[in-house]
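Provided herewith is a single structure, encoded as structure tokens, for subsequent inquiry.
Take a look at chain A:
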Amino acid sequence: MSVELKDIIKEENLVYKKTPVLTDNVMHYCPGCSHGVVHKIIAEVIEEMGIQDKTIGVSPVGCSVLAYNYLDIDWAEAAHGRAPAVATGISRVHPDRYVFTYQGDGDLASIGCGEIMHACNRGENIVVIFINNAIYGMTGGQMAPTTLLGQVTATTPYGRDAKLNGFPMKLTELLAQLDGTCYVTRQSVHTPANVRKAKAAIRKAFENTRKDKGTSFVEIVSTCNSGWKVTPVEANKWMVENMFPKYPLGDIKDI
Partner candidate 1 sequence: MAEVKLMKGNEVLAEAAIRCGCDAYYGYPITPQSEVMETLMLRKPWEETGMVVLQAESELASINMVYGAAACGKKAMTSSSSPGISLMQEGLTYLAGAELPCLVIDVVRGGPGLGTIQPAQSDYFQATKGGGHGDYHLIVLAPASVQEMNDFVGLGFDLAFKYRNPAMILADGVIGQMMEKVQLSEYKPRWTQEEIDKMSDNWALTGKKAHRSHNTVTSLELDSYKQEVFNHKLQEKYKLMEENDVLFEEIQCEDAEYIFVAYGSASRICQKAVQLCREKGIKVGILRPITLYPFPKKEIARLSKQVKGILTVEMSAGQMVEDVRLNVANNIPVEHYGRFGGVIPTPEEIVEALEKQIIGA
Partner candidate 2 sequence: MTEEIIIAGFGGQGVLSMGKILAYSGIMQDQEVAWMPSYGPEMRGGTANVTVILSDERISSPILTKYDTAIVLNQQSMDKFESMVKPGGTLIYDPNGITHEPTRKDINIYKIEGTAIAAEQGNPKVFNMIVLGGFLKVKPIVKLDNVEKGLQKSLPPRHHKMIPMNIEAIQTGMKSVEVVNQL
């Protein structure tokens, strides 16, 4: 007797279900991109904490500019780099809400360097998710502050040269120095184990908001296979070999 499909698709056989906090919209991200995974784990944390009706996200300028199409929560779209200021404005008038920004390396570490510094320094009761893939994705692969020395991008066609472009910026370590941050960590999502760790970090960050502890900052070292011009598998390998030595994973501050 053969098993038919309808016999398998049954509630009791269900092993995985997409969280309803993720919408059914098809994501525009390139195959291999880390954004989708990070979106998913944020959505899962929101669902698990039961805070969908109390969460307000602030999306940046960058590839994740359309994040509001994918997470079924209230969103404000911010000007380039200004998400921490927008989140401050929201959080101050809604102190009981879970406010988070979702920012890339260009948005957060370059044009928005001032806003993130001061939001963290004031200890705004918000969560910051920082996607560091060492390149500008949306505008077509230009140099970011976190681009590695020697890394080829559209604006460093001969590789990043410290004399010309300065050094890769370890903003996360800088932010950990500020008294307003309560939790600063660096994670990645390139293996199932790392996804689980990253999710636990994000969960902890949102729990900190619940406890009114100040700013929680979660960097996710990410891949951009399109910008790096490699396959997704090669991108993961390149990240492990080149980015992790410069941007080591783990908690930097947890108080």
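Operating definition for what follows: a residue touches a chain if its C-beta (ideal position, glycine included) is under 8 Å from a C-beta of that chain, and two chains touch if they have at least 3 such contacts; residues count from 1.
These made the cut because all candidates are chains of the complex that A comes from, given by their letters.
As the structure is a computational prediction, the values presented were derived from the model and not from experiment.
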> Only one of 1 or 2 touches chain A in this complex; which?
Replying inline: 1
> Across the complex, what residues on chain A touch candidate 1?
Replying inline: 51-56, 58, 65-66, 68, 72-79, 82, 85-94, 97-98, 114-115, 117-118
